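Certain chains of the assembly are absent from this excerpt, and the rest are unmoved.
Each chain carries a letter (A, B, C and D) given by its place in the written order, and its residues are counted from 1.
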Amino acid sequence: MSLINTEIIPFKATAYHNGKFVPVSNENFKGKWSVVVFYPADFTFVCPTELGDLADNYAEFQKLGVEIYGVSTDTHFTHKAWHDTSDTIRKVQYPLVGDPSGQLARAFQVMIEEGEDAGLAYRGTFVIDPEGKIKTIEVHDNGIGRDAAELLRRVKAAQYVAAHPGEVCPAKWTEGAETLKPSFDLVGKI
Amino acid sequence: MSLINTEIIPFKATAYHNGKFVPVSNENFKGKWSVVVFYPADFTFVCPTELGDLADNYAEFQKLGVEIYGVSTDTHFTHKAWHDTSDTIRKVQYPLVGDPSGQLARAFQVMIEEGEDAGLAYRGTFVIDPEGKIKTIEVHDNGIGRDAAELLRRVKAAQYVAAHPGEVCPAKWTEGAETLKPSFDLVGKI
Amino acid sequence: MSLINTEIIPFKATAYHNGKFVPVSNENFKGKWSVVVFYPADFTFVCPTELGDLADNYAEFQKLGVEIYGVSTDTHFTHKAWHDTSDTIRKVQYPLVGDPSGQLARAFQVMIEEGEDAGLAYRGTFVIDPEGKIKTIEVHDNGIGRDAAELLRRVKAAQYVAAHPGEVCPAKWTEGAETLKPSFDLVGKI
Amino acid sequence: MSLINTEIIPFKATAYHNGKFVPVSNENFKGKWSVVVFYPADFTFVCPTELGDLADNYAEFQKLGVEIYGVSTDTHFTHKAWHDTSDTIRKVQYPLVGDPSGQLARAFQVMIEEGEDAGLAYRGTFVIDPEGKIKTIEVHDNGIGRDAAELLRRVKAAQYVAAHPGEVCPAKWTEGAETLKPSFDLVGKI
């Protein structure tokens, strides 16, 4: 079954955020837009570039009222240590959630269950609306990096559609572009 | 469980392709890169813009040796009729696969099982390698369009990584950009 | 078990009807006679001739207080598109119900579950009384067309019998012809 | 699941046929076209008119190489007795099969399992091809008689389609009328 439009599971976790350890739970997802970004492991290769890319765009996500949650199956202790020692990760201002039990990775169907990476997560990105429902899914096999700009476009499209019932965003829609207003007369006419 | 790295299921279907009805099966996926693009239904709104966007970029996908398969739960008859009547769809030169039994939509976990759109597919895009294994997943709730340019970037990254064992593509990597060569010494250093 | 005298299942669907998309449900079947006509798919071969044949006789069905529902596993979008482009279908004034999830085709046991037509419906015609109970069943393998005149005869017989308890319609009964009044003395005497 | 295109079950039964008791089994259905006609019970009302109607058309069915089998859950003894005493039934020259165990009525899904007619069969007519596969189904609730002429039309259509692969019979097709030759170019053009 598709995860699209399903609600985030109840959970409790600890994140490293702005020099502190803070609790994070499904309650944080209520009432605002969120992005959950899984990556395989701290202290590895593609991961910091992706987290850094998001960090560089974080201000814009904030402007859209969107919180970003970085998640790996590492502990929050390791997240702090990585933050302390990596120049790239030091830029990260959004919470890095520890998921050592894999509760989140399994709920979002990104847990690697077999092989030499068993226990790590695939690179999965999820846009979640203020009702806690998943609106977009993106998962890459581990060598393939994601692009924060595309994520931004997708978030804006999701927000636009949510805010404008009766309109839909066409392909490669970007902020300010025209949308479609589905109407009976359009059927079979595009 | 994640679909990443799982193999496409055995199937048989009929597609409308370049003015003909042609059989398509899992055998077509062996030995070349493929992209499977689900969309909810023929004769609807976002769908033709997405298929048109892919059509506009089709030459470049072809250059990369990639075949695109558009799939909805409509029949191949309906695909032809849409092609005959829609200016946008008339541009589509890749196969449009009929999936009226939903065998493909269910296998790729994009089938909508409940509500007023039950029986239609979510907008899902899958990059599949020449072994028939899924390398990337992207699924949007139905109002949110996709971007062919981002898909192209993703395909190139997947191909690059497959062709260069020992290198990985960092975030927002584009063709020609530097990759990372994971090495012991890089651990904890990025 | 036979479907005869079983009640139509609860369902919700969308139909194309007289230039609009309208909701259809089991509630529509209460209190009036109905005919449900399944056909394999829009934009195919036998189907339009059958739907046209019914369209030509629709006035007479209407006079009998009978609504006709054409159903295929296509969407209502496709039904509209077909209506817009086919001269034959343009004549159809009764609702064309979209059943992309196959809920109706499975309930009436006309779904093709295997083979190259999997996901399509067989040609099934069902006369349903004002209590929502199925009174006659007719299903043809897909190359064999039906005849609206025979359906009309069958509907009239069903209505006559319902209206005249204690009478039954003999073979090839047509409107106005004599019926039989089963009585004890007739047993073994015909 | 639909009975269309399923094969007749293996069975053994005894029929009254032309003044004799003869064995009938699924073997009789191999290599020629057959029609199986269920009716509720011997010595009842609608039944003899239907059987008589078929008797009147039997010569034509014979010309088409079709055997008719009348079946009720009565015994072959009762069939003979009815034949001996009823003027209508005396005309019947096709076999009347006894099905007191209900094996055939259940296999063709026409058995009435509850209510005051439990143990009798609904009025079901089945056209079966020379491979023993069911090609058309017609079942009426018990007060509603069938029409042998329509059955004849249906048999001819089924035979025509079987003999002319690549052609299909449109609605209200009758012998000699034009058929349709499905071709790619017709899609969406009728």
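What we mean here is this: a residue touches a chain if its C-beta (ideal position, glycine included) is under 8 Å from a C-beta of that chain, and two chains touch if they have at least 3 such contacts.
Because the structure is a prediction, the values reported are computed rather than measured.
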Of the identical subunits, 4 are placed here; the whole assembly in this file totals 10
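Convention: only the chains that are shown with their structure count from here on.
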Touching two or more other chains in chain A are residues 187-188
In the complex, the residues of chain C that touch chain B are 12, 14, 41-44, 73-75, 77-78, 80-82, 84-85, 99-103, 113, 116, 118-120
Residue set of chain B touching chain A in the complex reads 1-5, 43-46, 48-50, 52-54, 82, 85-86, 88, 109-113, 122, 135-150, 153-154, 157-158, 161, 167-173, 180, 182, 186-190
